[in-house]
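Right, I'll just put the structure down here and ask away after.
Presenting chain A:
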Amino acid sequence: MTNNWKKLSISTVVLIIMIAVPMIIDLGTGIMNQLVTLFIYILLAEGWNLIGGYTGQINLGMAAFFGCSVMVTHFMWVAGIPIIVSILVGSLSTIILAIIIGIPTLRLKGMYFAVGTLALAQALQVIMQNVFNRSIAAPGNFVQAYNLSYRYYLGLAAVVLVLVAVYFIRRSKLGLAMVSIRDDEQAAQVTGVNTFKYKVISLLISAFIAGLAGGLYAYFRLFFYYTSDIFSLTWTFSAIMAVVIGGGGTLLGPVLGSIFLVILGYIFSLTLGQANLIVFGFLFIVVMLFMPQGFMGGADLFRPWLSRWRKKPGPKKSEAAEPANN
Partner candidate 1 sequence: MLEISRLDVFYGDLQALWDISISVDEGKIVALVGSNGAGKSTVMKAITGLLKPKSGKIIFRGNRIDRLPPHHIVEMGICMVPEGRRLFPGMSVQENLEVGASPASARKIRSNTISWIYEIFPVLKERARQQAGTLSGGEQQMLAISRALMSNPRLLMIDEMSLGLSPVVVQDLSKIIKEINKSKKLTILLVEQDVQLALSLADQGYIIENGRIVGQGKCSDLLCDAQVKEAYLGMGKEGKTG
Partner candidate 2 sequence: MENVLQVILVGILVGGLYGLVALGFALINGVMRFINIAQGSFIVLGGFICYWIVTLLHIDPYLAIPMVMAAMFIVGIILYRSLFSPLLKYPKAEMRLDKSLLLTFGVVWMLDNLEILFWTSNSRSIITSYGFGTVQVLGAALSYTGLIGLGLAVLAAAVLHIVLTRTYFGKHVRAATEDAGAASLSGVNVQRTYLISTGIAVALAGLAGTVIVTSYSVTPGGGISWLLTAMVVVTLAGPGNMNFMIPAGIILGVIQSASTLFVNPAYQQPIALIIFLLIIMFRPQGLFSKGVKGL
């Protein structure tokens, strides 16, 4: 129980820092931009993690949900609807896509879901390329009224909400079902779990979270040069990257992975230029092969060391007191 209070207090402290610091210090647009980008990545990663990390269904079409929400949010917002409503509508619109692709594919075992989501993302990208063969920009007055802090706090709020939601989902019947599906779908079915229903629910929530990311992006960036870039595979890859590096199937893994991604991306864009994507791909493969649990899994390797270092007598006692983190 003390473990949970510790985690809660650390989280609250972090949250307070994140709320207060930008109010007190001027971090500058550069850093603020990176932070908002970080929030977007965290949302995408947490979304992917829900269907991919917890439920074990590999989604190759995150970009479809993301892009769809960006478009819907943008047009609603530009039409005059308040941003928060626009984002919510944008996120809800992704659920339609999720239903279209999820219902036929989640029923079947094997690669159908992966193929289906990939096909959906590619199809949407192609459609966008043809239908919106131009840039999209928000009108001038939106540019004038732009306040980066709003984006920051909205992003922060979204991230906190999603993290809290995922935390409770993990501990709910849904969460249990999801993990059982990932570990052994057949066994889950035999124990009476309606695997199809839970896979679909998990996908819908995951799509909604991706939609939040998209909505935030629409609020963040007012100008899209190539509309099809919004539906680019890069978004999907970044989400998967963040989850794999940070640790799939954990609450904080996607957060860690996203932080890693943003920091590394920043360093690479200064030094390597185009080659940075190659390095990411290489890193991704290496992590998958040698550290499949990501950083969070790596933390398990450090824990016995840490506890032995902190409490000298009775190292066994502290190991026994640490329940499984998932």
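Basis for inclusion: all candidates are chains of the complex that A comes from, given by their letters.
Note that a residue touches a chain if its C-beta (ideal position, glycine included) is under 8 Å from a C-beta of that chain, and two chains touch if they have at least 3 such contacts; residues count from 1.
All of these numbers come straight from a predicted model, not from anything done at the bench.
Touch, as defined above, links chain A to just one of 1 or 2 in this complex, and that is 2.
Interface of chain A with candidate 2 (complex): residues 56, 58, 60, 100-101, 104-105, 108-112, 114-116, 118-120, 122-123, 126-127, 129-130, 185, 233, 237, 240, 244, 274-275, 277-278, 280-282, 284-285, 288-289, 292.
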